[in-house]
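Excluded from the complex is one protein chain; the other protein chains are retained at their positions.
Here is subunit A:
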Amino acid sequence: MEKVTTMPQSAEKVLDHAPLFREPEYRQMLAEKKLNFECPHPDQIVTDQRELTKTWEYREKNLAREALVINPAKACQPLGAVFAAAGFERTMSFVHGSQGCVAYYRSHLSRHFKEPSSAVSSSMTEDAAVFGGLKNMVDGLANTYKLYDPKMIAVSTTCMAEVIGDDLRSFIENAKNEGSVPCDFDVPFAHTPAFVGSHVDGYDGMVKGVLEHFWKGSERSQAAGTINIIPGFDGFCVGNNRELKRLLDLMGVTYTVIQDASDQFDTPSDGEYRMYDGGTKIEDVKGALNAEATLSLQHYNTRKTLEYCNEVGQATASFHYPLGVQATDEFLMKVSAISGQEIPETIRMERGRLVDAMADSQSWLHGKKYAIYGDPDFVCAMARFVMETGGEPTHCLATNGTSAWQVEMKELLASSPFGQDAQIWAGKDLWAMRSLLFTEPVDLLIGNSYGKYLERDTGTPLIRLMFPIFDRHHHHRFPLMGYQGGLRVLTTILDKIFDKLDRETSETGVTDYSYDLTR
């Protein structure tokens, strides 16, 4: 083949990767590379295999996997611990173990929030694997304390430290004895083995670790009507926590949000880099012992923490990411019941506006089928809201969903005629979801950025409402919870539906009779 000798690039119109490699020079080059050097499978074989993966036959094999996990929708415990620590005043996360993990957690959080994410590692290597990481803990805490001026250092572990069996309690005690940090300096900790549970459990462990650190040995004197609220691991904490506090303030409730990363992951740009911003004040954490009740917004993020709150004598209740009408109703009524504060008329008006919007749009939503994946509480919340709009949650998948979650989901779905055909997939991954979408298609997919590969392969439009969202900006700045959040979720779903309909009806002279101006 004769080489093309023109040049696609120019200074006037600089082409980057997306258009550049579609130019003929590059297309020819890549075609020749494939043909001459890649030893590819014949096209027909690739096409056949591709078609095969869309079948029930492939689905059965795919769902029967016992060992291999492909494209899971979960992360490991320490990520949850690092996120949890970010929700406390001037707190530095210190992850004991290999250092690469910390680079990963920081990158992961920064890519989602588009914000700085600080955490340090004890940088254990081969010698520490043999002799244990005590020396790393002793030196590490001293360095972190001196360099980063934290009010608290929250220690968690990578799987390396867990496998060799380092004991955080004694290590931290040793470090204090050696003067790494003052004896009265706060160093709560949590063992967060990556080979148990997922990031939601690491969150649970770290929050519990903080509460235990401050509450243990203190006398509790109950302040009637006061409430603690624990949000759980939430990529939308910026928007959600602020919305939540607004609602509680409107009600006049006395409350403490325990673990509030909304300011830490939303610092302003004004020339100053704030390594620490916002977070639950340490004094408030101490005082939270006296609250009458602790409410968790995400049950599966706080099972151990709530157990501990129970132990110290607090009443507890947990929710599944209160989103939509009824879930928000229940949450607010619970808050009202404990605090003795009425739900004010302004909030009832907000509720009415959400219901109004749902009524306005119901014809576009009724009967739509959804696949929903994500953390267990989120999937629960979305399935419930979708059913409130007349939608059918066909596939509900949580890679980190437990059998208890499965049971709870079953009850939820059975409670509505719109949940009758729903299927629950606990422990399954997104490669399983791919088969589900091919064999039992739905109208919309709700998940996170990883879902874009499913959208590409199966053509199911993706709605990003779950951590992590890497490829769209700023969604997390707006709430999903509460009636206001419900409005946003509703609008997002509707936009997706209308955009798709417009795309499908926009061909001039062919389908554009349905390209309606008013919908």
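By our rule, contacts are C-beta pairs under 8 Å (C-beta built on N, C-alpha and C of every residue); 3 or more make two chains touch, one makes a residue touch a chain; residues count from 1.
Here is the rule we use: contacts and distances are computed from a predicted model.
> Which listed name, "Iron complex transport system ATP-binding protein", "Rubredoxin reductase", "NADH-quinone oxidoreductase" or "Nitrogenase protein alpha chain", is the one UniProt assigns to the chain that has been left out?
The missing chain's protein name, per its UniProt entry, is "Nitrogenase protein alpha chain".
> Just one of A:Pro72, A:Gly132, A:Gly287 or A:Pro344 touches the chain that is missing; which is it?
A:Pro72
> Would you mind spotting which of A:Cys159, A:Ile172, A:Leu323 or A:Cys396 touches the chain that isn't drawn?
The one listed residue touching the chain not shown is A:Cys159.
> For the chain not shown, which residue from A:Arg169, A:Arg220, A:Arg274 or A:Arg348 touches it across the whole complex?
A:Arg274
> In terms of residues, what is the contact footprint of the unshown chain on subunit A?
Residues 3, 5, 7-12, 14-17, 20-21, 25-26, 29-30, 33-34, 37-41, 45-46, 49-50, 53, 58, 61-62, 65-72, 74-76, 78-79, 94, 97-101, 103-108, 110-111, 114-126, 128-129, 136-137, 139-144, 146-148, 158-160, 163-164, 193-196, 198, 267, 269-275, 431, 434, 450, 453, 457 of subunit A touch the chain absent from view.
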